[in-house]
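Read the structure below first, then the notes.
Note that this complex is displayed minus one protein chain, with the remaining chains in position.
Naming follows writing order (A, B and C), and every chain is counted from residue 1.
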Amino acid sequence: MKNKIRVSIIGARGYTGQELVHILASHPYAEMGHLYASEEGEHLFDEEFPRFAGRASLKIEKWDLDKWKKDEDLFFLALPHGVSMSVAPALLKAGVKVVDLSADYRIQDTQAFEKWYHTPHIDSASLKKAVYGMPELHRDEIKKADLVANPGCYPTSALLPIAPLLKSKEIDFDSIIIDSKSGVSGAGRKASLATQFAEVTENFKAYGITTHRHTPEIEEQLSLGLEQKVEVNFTPHLLPINRGILSTIYLDLKKKLHQKEVLARVSRFYEKEPFVRVRQYEKLPEIQDVVGTNYCDIAVRVDPRTERIILVAVIDNLVKGASGQAVHNMNLMCGFDETAGLI
Amino acid sequence: MKNKIRVSIIGARGYTGQELVHILASHPYAEMGHLYASEEGEHLFDEEFPRFAGRASLKIEKWDLDKWKKDEDLFFLALPHGVSMSVAPALLKAGVKVVDLSADYRIQDTQAFEKWYHTPHIDSASLKKAVYGMPELHRDEIKKADLVANPGCYPTSALLPIAPLLKSKEIDFDSIIIDSKSGVSGAGRKASLATQFAEVTENFKAYGITTHRHTPEIEEQLSLGLEQKVEVNFTPHLLPINRGILSTIYLDLKKKLHQKEVLARVSRFYEKEPFVRVRQYEKLPEIQDVVGTNYCDIAVRVDPRTERIILVAVIDNLVKGASGQAVHNMNLMCGFDETAGLI
Amino acid sequence: MKNKIRVSIIGARGYTGQELVHILASHPYAEMGHLYASEEGEHLFDEEFPRFAGRASLKIEKWDLDKWKKDEDLFFLALPHGVSMSVAPALLKAGVKVVDLSADYRIQDTQAFEKWYHTPHIDSASLKKAVYGMPELHRDEIKKADLVANPGCYPTSALLPIAPLLKSKEIDFDSIIIDSKSGVSGAGRKASLATQFAEVTENFKAYGITTHRHTPEIEEQLSLGLEQKVEVNFTPHLLPINRGILSTIYLDLKKKLHQKEVLARVSRFYEKEPFVRVRQYEKLPEIQDVVGTNYCDIAVRVDPRTERIILVAVIDNLVKGASGQAVHNMNLMCGFDETAGLI
Partner (left out) sequence: MKNKIRVSIIGARGYTGQELVHILASHPYAEMGHLYASEEGEHLFDEEFPRFAGRASLKIEKWDLDKWKKDEDLFFLALPHGVSMSVAPALLKAGVKVVDLSADYRIQDTQAFEKWYHTPHIDSASLKKAVYGMPELHRDEIKKADLVANPGCYPTSALLPIAPLLKSKEIDFDSIIIDSKSGVSGAGRKASLATQFAEVTENFKAYGITTHRHTPEIEEQLSLGLEQKVEVNFTPHLLPINRGILSTIYLDLKKKLHQKEVLARVSRFYEKEPFVRVRQYEKLPEIQDVVGTNYCDIAVRVDPRTERIILVAVIDNLVKGASGQAVHNMNLMCGFDETAGLI
């Protein structure tokens, strides 16, 4: 247990930035340093976002490396992909810990990164030391890391249910299909025509079929666990809701396997995890079961007719899929109780 | 009954533009001329908006006065306020009829216009000849007009229920309160942060209290009917729905008046109107009763305790509040059956 | 072309019943006979459902076989599963044509029906003569039928995209996964806790995994086309919208097949179909593209990395998935233009 650390956010106005402010405002071991954004605020943060009234009465400062006071211990980067890697090196060099919520340090295979993100990687030095911040899979490395790459929202919802099964020889891992459905906040907070209310309400669509950039992130982590290269179909869809992801995952069996046994394997894997709840009863997980929380709820089904495993996982994309997991990572990096501020 | 006329739209990509395309695509006496917008389309209209597939396979042309072919009989201007008045004069001069869906020709009092819209009026010549296009109030003038100012959505929902009572001496017309609630499409089709799905869903707010620009339009029309100047409180609110307006209107009584009598006055006024339905039974009008239609449904209540009349009116803001009423005006201007294409 | 036929609905108060009234009210060759329900109406149909004001001013009569006037040519049965088969025999015996919107006559394999629906089949005599009412697959039989079993909403969205590929030897048909997402109206109009607004809004869930009753219907029709028994995984999900289904379908390839070729096969199959639109351009189908219409929009993708076909189909569950398809069937059974009342 340590004293309070001082924490700043770059990108405080976005949805993940706001969620970080919300969590940190009642965190027992962290105090808010600076709220940075691309433009200075005319009003205090809690006047621009009145739901924070009285809980975050800070100025919104324009991030400027040259004027940086270096009075914080840890940074959350809630920045667009491609921007984080231009900011992180200076922070790391100054001895500050960094949790990056962009994709910039999630994928070790820079070729894959550049192919799927259509942008060169400009900081492979930091990348090598970056740890993929999924505590359930990489807890020990996260504890020692200075730079943590916070996982993508979709990959969180896909990897958590599959991970416990990666040692199962009965499964054909070339068959993985991940059919995911996400709320609109996943697209970030920006003025966009496609995410206008009138375009989304009473609507639903698939997008980025076979081309979504979370695919290589999912594949790299699965390949790591399987110790062999794997390719998946990942199909994202846009739900007419604000927050939440539900992923339905299909895996073919090569050999018979009972639902009970699959459920047992997944349950054992997460026995001691504070934020993964595996359903032991019939009710399937719904997005409302986890909205506003850092939980991932998982259900397991096996269809004996088609010999296929079907997994369902739900998360809040802004919490377990972003800012909650980021604070979980901070807790680990700083030696705090890992659930601090999250339950 | 006339032959088919040729009709063009400037501003075809907006929500009112699309609704015009939708209505005109099955109109018996109008054929689509050109679909104009501020930017040329890369794809055909029904590829950019696939719900029109097969019903509007036209190019989207950039509007350019110099290249205008003048091969149409009537124009719908679905343009932002301030822009219509820079386009209309040339069309009128060329002998084309114009239905303008902006506010530019709705208010005869240019001082009021300039005060509430914060922009100078640059076409008072056309304004003088413009007719306020609410068929229930100005049918005969519309029939003879070359330029019709299509009413605002909120004013439509406010004026229709009040208009039948303007001769009622029992009412204190200084007491008018119009509490209106509108769907998001009323804000137009543009990339805006305030109307992002995540900002609107599970939310509700008032806006523009005492300052909304539909106020002088409502006041001018009421004053015209009353033959005296009247000022009202008009309070718009933003509903988390796509289409529809519900206005709740409060009027103080100076003298007792029974609900039956008020209902009778309103019912008589609209007896022969094809698009106004006055509720004779208890069920109150809901927005879903009129969405997708050109109807305005009205209910009448009198509270004998407080001696106040309460009126409720619902419309689809894109149909009766915009494009449906615009086609109604076109029908009248061209001598067609006035319900053509609308029922 | 024939004269107007007289048509009645049993179950007029439900969502499919109301949608039938809506379509039939402007059908050129059908006139409304009786509106039957399980309880007599206190008010006229268009007072109980004011959006129909002026379009369906009929009494709601309690259905009673003994008091039946037999003054109609065709019945739509918009009844719960298990009820239709207690009503249809008497109608058929009296020489009336029947389009049944329940599941009672959709599945020829009564064993499968009884297993999945947990109810005995009590009218196998009519079942034998019943035709599965998907015009794109069974048009000629429908034209000659007296009893048509209108397809389920989910099966419509699943069969239409897969059907054109059933002769493709490159596809492994044991691999079919149908991940479907439906609006709430699919659950019917009844007071239920699970479909209360507060339980559905900002929520999303899977249900009936491996057990949904539309599975045997899909499997029987696919097996018929394939001329061999096939089993599929069908996973329905509940969307927080009123109307619409989107199905995402995965098929493994045994041999390479280019997207172009798959798209060509599907497009050719539907070349002359009035209500199936196959996307020739990049934009994926969205539910809003078809809501309120009888269209099914289909997109085709092939992932060369995983060698898998991905199909996306959207329909309005109350129109193409129920009442629109039912009227399409009526048009075929009665020799009308098959798009009458539907475009």
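By our rule, a contact is a pair of C-beta atoms (placed from the backbone, for glycine too) under 8 Å apart; a residue touches a chain by one contact, two chains touch by 3 or more.
On a predicted model such as this, the values are computed, not experimentally measured, just so you know.
Asker: Among C:S26, C:S86 or C:Q196, which one touches the chain that has been omitted from the display?
Answerer: Counting the whole complex, the residue in contact with the absent chain is C:Q196.
Asker: Given the contact definition stated above, which residue among C:S185, C:T215 or C:T306 touches the chain not shown here?
Answerer: Residue touching the absent chain, from the options given: C:S185.
Asker: Based on the whole complex, identify which of B:A94, B:I122, B:A206 or B:I343 touches the chain you can't see.
Answerer: Answering carefully, the residue with contact to the hidden chain is B:A206.
Asker: Which listed residue (B:D46, B:D109, B:D146 or B:D179) would be found touching the missing chain in the intact complex?
Answerer: Looking across B:D46, B:D109, B:D146 or B:D179, the contact with the absent chain belongs to B:D179.
Asker: To test your reading of the contact rule: which positions on chain A touch the chain that is missing from view?
Answerer: Residues of chain A in contact with the hidden chain: 43, 47, 50-51, 53-54, 201-202, 277, 279, 281, 283, 285-286, 288-290, 292-293, 295, 297.
Asker: May I ask you to list the residues on chain C that touch the chain which is not drawn?
Answerer: 15, 183-185, 189-193, 195-202, 240-242
Asker: Tell me, which residues in chain B touch the chain that this view leaves out?
Answerer: 174-175, 177, 179, 181, 183, 199, 201-207, 209-210, 231-233, 235, 237, 239-244, 246, 248, 250, 252, 284-288, 291, 301, 303, 305-306, 308, 310, 312
Everything below uses one rule, namely that only the chains that are shown with their structure count from here on.
Asker: Measuring centre to centre, with centres taken as mean CA positions, what chain is farthest from chain B?
Answerer: Of all chains, A has its centre farthest from that of chain B.
Asker: For the copies chain A and chain B, give the interface type as same if over half of its residue numbers appear on both sides, and as different if under half do.
Answerer: Over half of the interface numbering overlaps between copies: same.
Asker: Once you find the CA centre of chain B and the CA centre of chain C, what distance in Å lies between them?
Answerer: 37
Asker: From the mean C-alpha coordinate of chain A to that of chain C, what's the distance rounded to whole Å?
Answerer: 39
Asker: Report the inter-centroid distance (CA atoms only) between chain A and chain B in whole Å.
Answerer: 46
Asker: If I count partner chains per residue in chain B, which residues reach a count of at least 2?
Answerer: Residue numbers touching two or more other chains: 201-202.
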